[in-house]
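A single protein chain has been omitted; all remaining protein chains appear in their positions.
Then we have chain A:
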Amino acid sequence: MTIASSLPLDSGQSLPSVTIAYQSYGALNADKSNAVLICHALTGDQYVASDHPATGKPGWWARMVGPGKPIDTDRFHVICANVLGSCMGSSGPATPDAVTGAPLGMAFPVITIADMVRAQAMLLDQLGIERLHAVVGGSMGGMQVLAWSAAYPERIASAVVIASAARHSAQNIAFHEVGRQAIMADPDWQDGQYYASERAPTKGLAVARMAAHITYLSEEGLTEKFGRRLQARDIKSFGFDADFQVESYLRHQGLAFTDRFDANAYLYITRAMDYFDLADPHDGRLSGAFSAAKDVRFTLVSFDTDWLYPTAESRRIVQALQSVGASASFVELSAPFGHDSFLLDVPALDRIVAGALGGGF
(Lines give C-alpha, C1' and ligand atoms only; values in the text may rest on other atoms or scores of the structure.)
Protein backbone atom coordinates (compact mmCIF):
# COMPACT_ATOMS: atom_id res chain seq x y z
CA MET A 1 0.00 0.00 0.00
CA THR A 2 1.31 3.42 -0.92
CA ILE A 3 0.29 6.23 1.42
CA ALA A 4 0.46 9.66 -0.18
CA SER A 5 0.97 11.65 3.02
CA SER A 6 4.42 12.54 4.25
CA LEU A 7 6.12 10.56 7.03
CA PRO A 8 8.19 12.65 9.48
CA LEU A 9 11.34 10.86 10.67
CA ASP A 10 13.31 11.03 13.93
CA SER A 11 16.31 12.33 11.97
CA GLY A 12 14.38 15.50 11.13
CA GLN A 13 14.02 14.46 7.50
CA SER A 14 10.77 13.13 6.07
CA LEU A 15 9.59 10.80 3.37
CA PRO A 16 7.16 12.49 0.94
CA SER A 17 5.17 9.26 0.65
CA VAL A 18 5.49 5.76 2.05
CA THR A 19 4.96 2.33 0.59
CA ILE A 20 4.27 -0.47 3.09
CA ALA A 21 4.06 -4.06 1.91
CA TYR A 22 2.03 -6.29 4.21
CA GLN A 23 0.30 -9.64 4.50
CA SER A 24 -2.85 -10.39 6.45
CA TYR A 25 -4.42 -13.62 7.65
CA GLY A 26 -7.84 -14.36 9.12
CA ALA A 27 -10.96 -12.21 8.87
CA LEU A 28 -11.32 -8.77 10.42
CA ASN A 29 -14.50 -8.73 12.51
CA ALA A 30 -17.31 -6.20 12.09
CA ASP A 31 -16.18 -3.82 14.84
CA LYS A 32 -12.52 -4.23 13.83
CA SER A 33 -11.52 -5.30 17.33
CA ASN A 34 -9.66 -8.54 16.58
CA ALA A 35 -6.58 -7.23 14.77
CA VAL A 36 -3.16 -8.49 15.89
CA LEU A 37 -0.04 -6.82 14.52
CA ILE A 38 3.09 -8.94 14.30
CA CYS A 39 6.40 -7.09 14.04
CA HIS A 40 9.23 -8.92 12.35
CA ALA A 41 12.92 -9.08 13.23
CA LEU A 42 15.97 -7.64 11.40
CA THR A 43 15.97 -10.01 8.44
CA GLY A 44 12.33 -11.05 8.68
CA ASP A 45 9.53 -10.01 6.40
CA GLN A 46 5.77 -9.86 6.10
CA TYR A 47 5.50 -13.56 5.18
CA VAL A 48 4.92 -14.62 8.77
CA ALA A 49 2.60 -17.52 7.98
CA SER A 50 2.77 -17.94 4.22
CA ASP A 51 5.48 -19.21 1.88
CA HIS A 52 8.28 -16.78 1.08
CA PRO A 53 8.00 -15.77 -2.61
CA ALA A 54 11.78 -15.83 -3.22
CA THR A 55 12.81 -18.94 -1.30
CA GLY A 56 9.56 -20.93 -1.31
CA LYS A 57 10.14 -21.68 2.40
CA PRO A 58 7.23 -21.66 4.88
CA GLY A 59 6.47 -18.46 6.77
CA TRP A 60 9.04 -17.56 9.43
CA TRP A 61 6.54 -18.00 12.30
CA ALA A 62 4.21 -20.56 10.72
CA ARG A 63 4.49 -22.63 13.92
CA MET A 64 2.97 -19.73 15.90
CA VAL A 65 0.49 -18.16 13.47
CA GLY A 66 -2.34 -19.96 11.68
CA PRO A 67 -5.69 -21.69 12.19
CA GLY A 68 -5.71 -23.31 15.64
CA LYS A 69 -2.19 -22.03 16.39
CA PRO A 70 -1.31 -19.87 19.45
CA ILE A 71 -1.98 -16.76 17.37
CA ASP A 72 -5.15 -18.24 15.96
CA THR A 73 -6.17 -16.85 12.57
CA ASP A 74 -9.63 -18.36 13.09
CA ARG A 75 -10.05 -15.77 15.88
CA PHE A 76 -7.72 -12.96 14.93
CA HIS A 77 -7.06 -10.80 11.91
CA VAL A 78 -3.26 -10.98 11.79
CA ILE A 79 -1.29 -8.26 10.01
CA CYS A 80 2.43 -8.34 9.36
CA ALA A 81 4.07 -5.44 7.55
CA ASN A 82 7.54 -5.30 6.02
CA VAL A 83 9.43 -2.69 8.06
CA LEU A 84 10.42 0.69 6.69
CA GLY A 85 13.95 0.47 5.27
CA SER A 86 13.63 -3.20 4.32
CA CYS A 87 13.66 -4.78 0.90
CA MET A 88 10.48 -6.83 0.56
CA GLY A 89 8.31 -4.13 -0.92
CA SER A 90 8.29 -1.36 1.69
CA SER A 91 10.06 1.96 1.20
CA GLY A 92 13.81 1.54 1.62
CA PRO A 93 17.17 2.21 0.00
CA ALA A 94 16.15 0.31 -3.15
CA THR A 95 13.12 2.59 -3.63
CA PRO A 96 13.46 4.72 -6.81
CA ASP A 97 14.06 8.43 -6.43
CA ALA A 98 10.88 10.37 -7.28
CA VAL A 99 12.75 12.61 -9.74
CA THR A 100 15.48 10.51 -11.35
CA GLY A 101 13.84 7.11 -11.05
CA ALA A 102 17.17 5.61 -9.92
CA PRO A 103 17.30 3.65 -6.63
CA LEU A 104 17.96 5.98 -3.71
CA GLY A 105 20.76 3.91 -2.21
CA MET A 106 22.45 5.88 0.55
CA ALA A 107 20.28 8.91 -0.26
CA PHE A 108 17.48 7.12 1.61
CA PRO A 109 17.29 8.79 5.04
CA VAL A 110 18.49 6.91 8.12
CA ILE A 111 15.43 5.56 9.94
CA THR A 112 14.71 4.44 13.50
CA ILE A 113 12.54 1.84 15.21
CA ALA A 114 10.08 4.63 16.09
CA ASP A 115 9.92 5.57 12.39
CA MET A 116 9.05 1.98 11.50
CA VAL A 117 6.25 2.06 14.06
CA ARG A 118 4.98 5.43 12.79
CA ALA A 119 4.75 3.91 9.31
CA GLN A 120 2.84 0.89 10.67
CA ALA A 121 0.41 3.23 12.44
CA MET A 122 -0.17 5.02 9.14
CA LEU A 123 -0.90 1.66 7.50
CA LEU A 124 -3.46 0.82 10.20
CA ASP A 125 -5.05 4.25 9.73
CA GLN A 126 -5.48 3.44 6.05
CA LEU A 127 -6.97 0.05 6.93
CA GLY A 128 -9.42 1.73 9.32
CA ILE A 129 -8.08 -0.18 12.34
CA GLU A 130 -8.06 2.15 15.29
CA ARG A 131 -7.05 -0.24 18.05
CA LEU A 132 -5.09 -3.49 18.11
CA HIS A 133 -6.04 -6.47 20.24
CA ALA A 134 -2.33 -7.15 20.51
CA VAL A 135 1.02 -6.27 19.03
CA VAL A 136 3.56 -9.11 19.12
CA GLY A 137 7.22 -9.36 18.20
CA GLY A 138 10.55 -11.05 18.90
CA SER A 139 14.01 -9.47 18.81
CA MET A 140 13.78 -6.29 16.70
CA GLY A 141 10.05 -7.05 16.51
CA GLY A 142 9.96 -6.74 20.30
CA MET A 143 11.64 -3.35 20.05
CA GLN A 144 8.84 -2.23 17.75
CA VAL A 145 6.27 -3.53 20.25
CA LEU A 146 7.95 -1.46 22.98
CA ALA A 147 8.03 1.57 20.68
CA TRP A 148 4.31 1.03 19.98
CA SER A 149 3.55 1.06 23.71
CA ALA A 150 5.51 4.29 24.11
CA ALA A 151 4.08 6.10 21.08
CA TYR A 152 0.52 4.74 20.81
CA PRO A 153 -0.42 3.11 24.14
CA GLU A 154 -4.10 3.95 23.61
CA ARG A 155 -4.09 1.94 20.39
CA ILE A 156 -3.01 -1.40 21.90
CA ALA A 157 -4.63 -3.65 24.48
CA SER A 158 -1.83 -6.16 24.83
CA ALA A 159 1.92 -6.07 24.09
CA VAL A 160 4.03 -9.22 23.74
CA VAL A 161 7.81 -8.71 23.74
CA ILE A 162 9.96 -11.80 23.17
CA ALA A 163 13.76 -12.06 23.40
CA SER A 164 14.21 -8.33 23.12
CA ALA A 165 15.55 -5.24 24.87
CA ALA A 166 14.68 -1.59 25.41
CA ARG A 167 18.08 -0.49 24.12
CA HIS A 168 20.97 -1.76 22.06
CA SER A 169 24.01 -2.54 24.19
CA ALA A 170 27.60 -1.74 23.25
CA GLN A 171 28.04 -5.41 22.38
CA ASN A 172 24.95 -5.38 20.14
CA ILE A 173 26.21 -2.27 18.34
CA ALA A 174 29.69 -3.78 18.03
CA PHE A 175 28.45 -6.90 16.24
CA HIS A 176 26.33 -4.80 13.89
CA GLU A 177 29.30 -2.59 13.09
CA VAL A 178 31.33 -5.67 12.08
CA GLY A 179 28.55 -6.60 9.66
CA ARG A 180 28.24 -3.12 8.19
CA GLN A 181 32.00 -2.82 7.73
CA ALA A 182 32.05 -6.18 5.92
CA ILE A 183 29.44 -4.87 3.48
CA MET A 184 31.04 -1.47 2.97
CA ALA A 185 34.52 -3.00 2.55
CA ASP A 186 33.25 -5.10 -0.35
CA PRO A 187 34.37 -3.30 -3.57
CA ASP A 188 31.08 -4.36 -5.14
CA TRP A 189 29.19 -2.18 -2.65
CA GLN A 190 30.15 0.92 -4.70
CA ASP A 191 29.02 3.39 -2.03
CA GLY A 192 25.59 1.80 -2.10
CA GLN A 193 24.92 2.46 -5.81
CA TYR A 194 25.26 -1.11 -7.01
CA TYR A 195 21.67 -1.62 -8.13
CA ALA A 196 22.25 -0.73 -11.78
CA SER A 197 25.59 -2.55 -12.01
CA GLU A 198 26.24 -6.22 -12.62
CA ARG A 199 27.83 -6.48 -9.22
CA ALA A 200 26.34 -6.47 -5.72
CA PRO A 201 28.20 -6.79 -2.38
CA THR A 202 27.16 -10.39 -1.82
CA LYS A 203 30.50 -11.37 -0.25
CA GLY A 204 30.30 -8.59 2.30
CA LEU A 205 26.65 -9.29 3.04
CA ALA A 206 27.38 -13.00 3.46
CA VAL A 207 30.16 -12.25 5.98
CA ALA A 208 27.81 -9.89 7.85
CA ARG A 209 25.22 -12.65 8.04
CA MET A 210 27.78 -15.22 9.18
CA ALA A 211 28.94 -13.01 12.05
CA ALA A 212 25.38 -12.17 13.05
CA HIS A 213 24.25 -15.78 12.81
CA ILE A 214 26.74 -16.80 15.49
CA THR A 215 25.13 -14.30 17.86
CA TYR A 216 21.71 -15.89 17.31
CA LEU A 217 22.89 -19.29 18.56
CA SER A 218 24.26 -20.55 21.86
CA GLU A 219 27.66 -22.14 22.39
CA GLU A 220 25.86 -25.20 23.72
CA GLY A 221 23.70 -25.33 20.59
CA LEU A 222 26.67 -24.99 18.25
CA THR A 223 28.61 -27.66 20.12
CA GLU A 224 25.67 -30.02 20.05
CA LYS A 225 24.94 -29.43 16.36
CA PHE A 226 28.50 -29.44 15.00
CA GLY A 227 31.10 -30.10 17.66
CA ARG A 228 34.48 -30.34 15.94
CA ARG A 229 33.13 -32.65 13.24
CA LEU A 230 34.67 -32.38 9.78
CA GLN A 231 32.62 -31.65 6.67
CA ALA A 232 32.48 -34.47 4.10
CA ARG A 233 36.05 -35.57 4.78
CA ASP A 234 37.97 -37.79 7.15
CA ILE A 235 41.15 -35.77 7.53
CA LYS A 236 42.00 -32.08 7.80
CA SER A 237 42.97 -30.46 4.51
CA PHE A 238 45.70 -28.27 5.95
CA GLY A 239 44.23 -25.51 3.84
CA PHE A 240 41.44 -22.99 4.13
CA ASP A 241 38.51 -24.94 2.77
CA ALA A 242 35.53 -25.38 5.04
CA ASP A 243 37.05 -28.34 6.90
CA PHE A 244 34.66 -28.08 9.83
CA GLN A 245 30.94 -28.59 9.59
CA VAL A 246 30.34 -25.34 11.43
CA GLU A 247 32.29 -23.44 8.74
CA SER A 248 30.35 -25.07 5.96
CA TYR A 249 27.07 -24.31 7.74
CA LEU A 250 27.94 -20.65 8.23
CA ARG A 251 29.10 -20.25 4.61
CA HIS A 252 25.82 -21.71 3.45
CA GLN A 253 23.83 -19.43 5.77
CA GLY A 254 25.75 -16.39 4.50
CA LEU A 255 25.33 -17.25 0.85
CA ALA A 256 21.64 -18.21 1.09
CA PHE A 257 20.94 -14.91 2.83
CA THR A 258 22.22 -12.91 -0.14
CA ASP A 259 19.52 -14.48 -2.34
CA ARG A 260 16.77 -12.87 -0.31
CA PHE A 261 18.20 -9.73 1.27
CA ASP A 262 19.54 -6.39 0.10
CA ALA A 263 22.88 -5.22 1.52
CA ASN A 264 21.81 -1.58 1.87
CA ALA A 265 18.63 -2.62 3.70
CA TYR A 266 20.86 -4.52 6.12
CA LEU A 267 22.87 -1.34 6.73
CA TYR A 268 19.78 0.77 7.38
CA ILE A 269 17.95 -1.68 9.63
CA THR A 270 20.99 -2.53 11.78
CA ARG A 271 21.52 1.23 12.20
CA ALA A 272 17.91 1.68 13.31
CA MET A 273 18.43 -1.01 15.94
CA ASP A 274 21.68 0.58 17.16
CA TYR A 275 19.93 3.92 17.64
CA PHE A 276 17.19 2.26 19.69
CA ASP A 277 17.09 3.34 23.33
CA LEU A 278 13.56 3.73 24.61
CA ALA A 279 14.73 5.66 27.69
CA ASP A 280 16.73 8.22 25.70
CA PRO A 281 13.91 10.78 25.23
CA HIS A 282 13.13 10.49 28.97
CA ASP A 283 16.51 11.48 30.46
CA GLY A 284 17.54 7.84 30.60
CA ARG A 285 14.56 6.83 32.75
CA LEU A 286 12.90 3.88 31.05
CA SER A 287 9.76 4.26 33.16
CA GLY A 288 9.22 7.61 31.42
CA ALA A 289 8.59 5.76 28.15
CA PHE A 290 5.73 3.82 29.75
CA SER A 291 4.08 6.71 31.61
CA ALA A 292 0.98 6.52 29.39
CA ALA A 293 0.99 2.71 29.03
CA LYS A 294 -0.57 1.83 32.40
CA ASP A 295 -3.55 0.16 30.76
CA VAL A 296 -1.57 -1.99 28.35
CA ARG A 297 -1.11 -5.64 29.35
CA PHE A 298 2.56 -6.49 28.83
CA THR A 299 3.98 -9.97 28.47
CA LEU A 300 7.74 -10.41 28.25
CA VAL A 301 9.72 -13.59 27.61
CA SER A 302 13.47 -14.15 27.60
CA PHE A 303 15.51 -17.31 27.05
CA ASP A 304 18.26 -18.56 29.34
CA THR A 305 20.69 -19.23 26.47
CA ASP A 306 20.12 -15.90 24.69
CA TRP A 307 23.29 -13.85 25.24
CA LEU A 308 22.38 -11.30 22.56
CA TYR A 309 19.33 -9.98 24.43
CA PRO A 310 19.87 -11.46 27.88
CA THR A 311 17.27 -11.84 30.63
CA ALA A 312 18.62 -8.79 32.48
CA GLU A 313 17.37 -6.56 29.63
CA SER A 314 13.84 -7.98 29.94
CA ARG A 315 13.96 -7.57 33.72
CA ARG A 316 14.93 -3.93 33.28
CA ILE A 317 11.77 -3.43 31.22
CA VAL A 318 9.65 -5.28 33.80
CA GLN A 319 11.01 -3.08 36.60
CA ALA A 320 10.15 0.06 34.63
CA LEU A 321 6.63 -1.27 33.97
CA GLN A 322 6.12 -2.14 37.64
CA SER A 323 7.25 1.33 38.67
CA VAL A 324 4.41 2.88 36.65
CA GLY A 325 1.90 0.28 37.80
CA ALA A 326 1.42 -1.36 34.40
CA SER A 327 0.30 -4.97 34.23
CA ALA A 328 3.41 -6.97 33.39
CA SER A 329 4.05 -10.67 33.02
CA PHE A 330 7.55 -12.01 32.62
CA VAL A 331 9.22 -15.39 32.45
CA GLU A 332 12.67 -16.63 31.49
CA LEU A 333 12.20 -19.84 29.55
CA SER A 334 14.79 -22.56 29.28
CA ALA A 335 15.62 -23.44 25.67
CA PRO A 336 18.87 -24.58 24.07
CA PHE A 337 18.74 -22.50 20.88
CA GLY A 338 20.07 -19.11 22.05
CA HIS A 339 18.45 -15.96 20.70
CA ASP A 340 16.80 -17.94 17.88
CA SER A 341 14.69 -19.80 20.49
CA PHE A 342 11.80 -17.44 19.82
CA LEU A 343 11.49 -18.85 16.30
CA LEU A 344 11.91 -22.50 17.22
CA ASP A 345 10.13 -25.33 19.00
CA VAL A 346 9.59 -24.08 22.56
CA PRO A 347 6.10 -25.30 23.62
CA ALA A 348 6.04 -23.10 26.76
CA LEU A 349 6.32 -20.03 24.51
CA ASP A 350 3.26 -21.17 22.55
CA ARG A 351 1.19 -21.41 25.73
CA ILE A 352 2.37 -18.01 26.96
CA VAL A 353 1.61 -16.24 23.67
CA ALA A 354 -1.85 -17.84 23.53
CA GLY A 355 -2.51 -16.83 27.15
CA ALA A 356 -1.32 -13.28 26.54
CA LEU A 357 -3.80 -13.02 23.66
CA GLY A 358 -6.60 -14.29 25.87
CA GLY A 359 -6.87 -17.83 24.56
CA GLY A 360 -5.86 -21.28 25.67
CA PHE A 361 -3.42 -23.54 23.88
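To be clear about the criterion, a residue touches a chain if its C-beta (ideal position, glycine included) is under 8 Å from a C-beta of that chain, and two chains touch if they have at least 3 such contacts; residues count from 1.
In this text, contacts and distances are computed from a predicted model.
The complex includes a chain that is not drawn, and of the options "Cytochrome c oxidase subunit 1", "Methionine biosynthesis protein MetW", "Sn-glycerol-3-phosphate ABC transporter ATP-binding protein UgpC" or "Pyruvate dehydrogenase E1 component beta subunit" the UniProt name matching it is "Methionine biosynthesis protein MetW". Contact with the omitted chain, checked across A:Ala62, A:Ile173 or A:Val318, is made by A:Val318.
On the side of chain A, touch with the chain left out of the figure occurs at residues 297, 299, 318-319, 322-323, 325, 327-334, 348, 351-352, 354-356, 358, 360-361.
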